[in-house]
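What you see is the complex with one protein chain gone and the rest in place.
Note that the chains are named A, B and C in the order they appear, and that numbering of residues resets to 1 at the start of each chain.
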Amino acid sequence: MPLLFEPVYTEGLAQLSYVVGDTAAGVAAVVDPRRDVQVYVDIAHRSGVRLTHAIETHIHADFASGVHELAARLPLRIAGGAQGGYGFDFQPLADGDTIALGGIRLQALHTPGHTPEHICLLLQDDHQGDAPFGILTGDTLFNLDVGRPDLLGEAETRRLAAALHRSLFRRILPLGDRLEVFPCHGAGSACGKSIGDRRQSTIGNERRFNPALADRPEDRFIDWLLADMPEPPRHYARLKRLNAAGAPVTGGPPVPMPLSPGEFAKAAPQAVVVDIRSMLAFGGGHVPGAISIGLREEFPNWAGWMLPDDRPLLLVGDGPEDVAEAALQLYRIGLDRVEGYLRGGMNAWQNAALPLAHAAQWSVRELDERRRDPQVGILDVRSDEEVVKGRIPGATHIYLPHLEARLNELDASRTLAVYCGSGYRSSIAVSILQRHGFRSVANVPGAWAAWTAARKEVQ
Amino acid sequence: MPLLFEPVYTEGLAQLSYVVGDTAAGVAAVVDPRRDVQVYVDIAHRSGVRLTHAIETHIHADFASGVHELAARLPLRIAGGAQGGYGFDFQPLADGDTIALGGIRLQALHTPGHTPEHICLLLQDDHQGDAPFGILTGDTLFNLDVGRPDLLGEAETRRLAAALHRSLFRRILPLGDRLEVFPCHGAGSACGKSIGDRRQSTIGNERRFNPALADRPEDRFIDWLLADMPEPPRHYARLKRLNAAGAPVTGGPPVPMPLSPGEFAKAAPQAVVVDIRSMLAFGGGHVPGAISIGLREEFPNWAGWMLPDDRPLLLVGDGPEDVAEAALQLYRIGLDRVEGYLRGGMNAWQNAALPLAHAAQWSVRELDERRRDPQVGILDVRSDEEVVKGRIPGATHIYLPHLEARLNELDASRTLAVYCGSGYRSSIAVSILQRHGFRSVANVPGAWAAWTAARKEVQ
Amino acid sequence: MPLLFEPVYTEGLAQLSYVVGDTAAGVAAVVDPRRDVQVYVDIAHRSGVRLTHAIETHIHADFASGVHELAARLPLRIAGGAQGGYGFDFQPLADGDTIALGGIRLQALHTPGHTPEHICLLLQDDHQGDAPFGILTGDTLFNLDVGRPDLLGEAETRRLAAALHRSLFRRILPLGDRLEVFPCHGAGSACGKSIGDRRQSTIGNERRFNPALADRPEDRFIDWLLADMPEPPRHYARLKRLNAAGAPVTGGPPVPMPLSPGEFAKAAPQAVVVDIRSMLAFGGGHVPGAISIGLREEFPNWAGWMLPDDRPLLLVGDGPEDVAEAALQLYRIGLDRVEGYLRGGMNAWQNAALPLAHAAQWSVRELDERRRDPQVGILDVRSDEEVVKGRIPGATHIYLPHLEARLNELDASRTLAVYCGSGYRSSIAVSILQRHGFRSVANVPGAWAAWTAARKEVQ
Partner (left out) sequence: MPLLFEPVYTEGLAQLSYVVGDTAAGVAAVVDPRRDVQVYVDIAHRSGVRLTHAIETHIHADFASGVHELAARLPLRIAGGAQGGYGFDFQPLADGDTIALGGIRLQALHTPGHTPEHICLLLQDDHQGDAPFGILTGDTLFNLDVGRPDLLGEAETRRLAAALHRSLFRRILPLGDRLEVFPCHGAGSACGKSIGDRRQSTIGNERRFNPALADRPEDRFIDWLLADMPEPPRHYARLKRLNAAGAPVTGGPPVPMPLSPGEFAKAAPQAVVVDIRSMLAFGGGHVPGAISIGLREEFPNWAGWMLPDDRPLLLVGDGPEDVAEAALQLYRIGLDRVEGYLRGGMNAWQNAALPLAHAAQWSVRELDERRRDPQVGILDVRSDEEVVKGRIPGATHIYLPHLEARLNELDASRTLAVYCGSGYRSSIAVSILQRHGFRSVANVPGAWAAWTAARKEVQ
């Protein structure tokens, strides 16, 4: 049983990497590794294989790649699309190039679109016959979605979208319905508009079910694809640069220092305080000035977007496990400056009689009752694509990432009720408004989901 | 290396059980096992020993014993103090009786006091010489404390306290300073007034450091001991009966059913809803009518005290791990009717637009600012022993366990700010007040700890 | 992300079961569960779903099903093919019947062949479109193989093979290349002749690569399929009966008792002693009379074949973990009478000066040097299908499972060198010969694999 094929799914990033190899020959490669790489070393050891290659399908924008952490530990070769322009020594894979791992072969298929250098990897096993049985599609083809071509700037977008059309329709679909598809992302990643649930598929299933693969000429494909395309997360450009240059090798995530409430209060002004608890816990009480980004939901995406990489980060969580998990997730997106956390959490803070800020949490019923009060304003922080489908009557709209730059558009004298899709992003927004001196702000847990579930009036 | 001596510490209960045996002879006993017994089976298997005995030092009042779960799985003998009055077949251990486990010997020392049938177990190993090297003291002697003698009702208390004096001063102390002491509880258990941090000690260290072992005649010992003795938790009597009869064998904790928000809302009126999240999360928003008992602090103690054993329990937590942990902890104290939990937690509840209740969380600063407002009342729910050392000026005092019975003493038309030592118990109190229709109640996170840390005025 | 689809692979059995459900609706089913079911309960709890069904694709022959263990713990329904003739209450699934789990649907496809009642389950997810994306094929279609139709006795074999042809070519292949295939077994299972490495595939990949799906008329398919079909393992009939009646509910594998060397020696004559160590360790020294069945290779298959279900089993292993693993694996195939194991392993046995038996281990070089010695006989214990491709010159052939019945064909006065494919089965054979008084027997590690690797003469 020589085929080794082990997908590694990383929650939060909704990312898939793969260990592929031949246990009879004792060799394997890792494709698209995350930055905390022990998992690959362990799989390799357990399987009795030597990792000979760490392969990038493309320069990732949403996470810090682990190829350099692997190369620092093991005598392996980093490989990637020949047109990659990687700022380090690597084995370039041109279209058709093959990496043989015993009887297993990975053959590069140059598939520009999501990025110019993107390669897919055809997956062949001598024991399965003389043709590939599957394809690692990276960020070119996902379940029910395709890779977004707009991450390199507007100038490139249509050109990349056209390339994507060719890659999908002329290179991938012709491979045949039977091929299994193993993508780099699952649902929840912002590398697609709306990736489906499944972490694998087949070319035939995607041909049938994936709306992007409907039969359209190139131009209409491009228009369709770019319509409703959400704005790219701000940190994607930073991570592109990081991965193009090679993420720094640190041996693992930082060990944040425990800080007493007093130490924490003293360190906070020089740092960004991140409260990783749930929105309701943040609402009940929090360290004044903290940014609310809940760990248990879309943490890496919004932490990436909202947090700086050049200032110390201090964490407030429910316990050491959560703090360690947050430090790990931040490390995965290249935010390594987690320097401390509040020891004993909010209990310790409270017991030390340090000031406690609150954020009101209004159910949609409360919002509905109060929304006609002239002292109440409503702020919708969802994306354009969401707002266009309907909003709460009278709501002002500023997409969360733009909030800090557009605060002057808001009336700080009124109570501001903020909502998004579920309350998660509006809790971030509320925390930002509080940092900027807004005295009376309320988050709306449930938010748009609850508003529509309750069949309230929609504008 | 024949001696097997493995203490098992159970968080929450702050309880210590022991696996003691001889790996050369291949036999061992468990002393004071908790109800989820796989841990002992695993230790025994890993050590290559057969569990031949499950021994009770006494009838426990604070947790459901695991001796019957063990006896249901393994062909072992339950043993206990000869005067135990256990309602099942057991091997009675009279003073001086010895259980030999290969070259290891456990010799019973009848030490009435905490309970009449209590035995300690002298621990001897043939490889360590011809005398015991230690003693398992059960609930007779703890680090810096002794077992409370008041759990069998007032009529017995002084008689038991006198017996305890004799057990301590005539039986245990004379064994000599050098003996190691292995008790049944660590800090946090209510089986003592104020148990110390250490989970082991020596007779000499306790003789020197333990305030209960100061040289006092019997009468003064009794007075000293009973002074400031906190009220026994309400469930202790229930658990005494359970353990005297033998806790039912279920094979493990119940598997609570996931309930959708709609199902949960429908089931709630016939059940008791327990919110196991932190006080601040409860404050930010909760299911109306839920009782707040935070999992991460003194959960088993207060769940035991506040929850019924004859009604279904429904849980609201931060995720499935917390729910499973809570179900386990409840199982350990004989509360087996955990029938369901809110699937998706509060997020699902919010998104379904179900009603959200709040509990204001006042810092001590806010309390201090508002406390002279005639519309504000202050309620102290700490125990008598705590209140006697000082309280916030003007506070009404009702110990939390008595709150439900004394609601009529409170003025529901005023805003009621509730505090305890840290906010944990007052959060429970706030949830009870809300269940009984109090509209305006506030918890005080930090509570007395913060009030004194901030050097506020004390009455 | 409502789709829950979690395959559970069980090493040893090379078996795949599946948890399939809808996390939004909070319901799921288990398909083809193994007998130790905690893994499914854990997946369900972690995913927030209720297990509503335990489904059998067919009456399994190679492992004891876990449907009854699940039904004993959870209020779920056992379902299976309508023509199942199960000896217990179950929900019959006729061709076309559907179990809806929220937006996920499992539709039965009656596919007789491996067994008459066999059903496949089409797998549809409302979020993936209006057609199935995959199929759970049970023991009908594997990677590179199909289910064997010869397990119900010779009378049924050709009729079942014909039904299998229809199921494959008229029911499954027409579903289309794009469908993903999720079988009940991977490589190593004896439910197929020669199952491929992959634990999933697509209909198109199998149509292209699977030799059984080559375009052949029914008759030639049957001939092709039955040619070279290995003999069915002896315990398959026993497990069929067990699963048809419902495997007994025990709550988990037995806890084997540790036995001292003396106790073990005393208990051994009434029991079957199973040595689960490697062939070389067995060779170096073993308890006289022990049967050698190494845990780390094809244990469940050969344990099933060689061990009785009506006598106590005693284990000799390298440590408690191995013993527990063996007890678990035996439990999975319905061998529950593991009553004890040798505490301290062979070291304890040796130190107690108990008799030590040996089994010579000849490399193929040694065998080659000695094989012309008239005092040396060679015994090949491989199956007919293997032997027909070549054997060592002069070797007598008796397939291992028949050895005990055909001992009289062997000359006990000569040294007997026994080989199989790798030495694993011949180590079993050697142990059986020793039990029957053969004084001079040798195992050949490497065996046929080494013989051919060394390019020795072949008959």
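We adopt the following convention: a residue touches a chain if its C-beta (ideal position, glycine included) is under 8 Å from a C-beta of that chain, and two chains touch if they have at least 3 such contacts.
What you are looking at is a predicted structure, and each value in this text was computed from that prediction instead of being measured.
Residue B:P2 is the one among B:P2, B:P92 or B:P355 that touches the chain not shown. From the options B:D32, B:D125, B:D275 or B:E339, the residue with contact to the chain not on display is B:D125. Interface note for the absent chain: among B:G196, B:P233 or B:G304, the touching residue is B:G196. Residue A:R343 is the one among A:R77, A:R166, A:R343 or A:R435 that touches the chain not shown. Touch with the hidden chain on the side of chain C covers residues 277-286, 296-297, 318-319, 346-347, 349-353, 355-356, 358-359, 361, 363-366, 422-423, 445-447, 449-451, 453-454. Hidden from this view is one chain, which touches chain B at 1-3, 5, 125, 127-129, 131, 133, 143-144, 176-180, 186-188, 196-198, 200-205, 207-209.
As for the chain not pictured, it touches chain A at residues 25-26, 41, 45-50, 73-74, 251, 255, 257-260, 320, 323-324, 343-344.
Note that only the chains that are shown with their structure count from here on.
Between the two copies, chain B and chain C, the C-alpha superposition involves a rotation of 180 degrees in steps of 5.
Overall, the chain located most centrally, as judged by its C-alpha mean against the mean of all protein C-alpha atoms, is A. Here chain A and chain B face each other with the same set of residues for the most part; over half of the interface numbers are shared between them. Chain centres here are Cα means. That of chain A falls 42 Å from that of chain C.
If you average the Cα atoms of chain B and of chain C, the two centres end up 48 Å apart. Chain A and chain B have Cα centroids separated by 43 Å.
In chain A, no residue touches two or more other chains.
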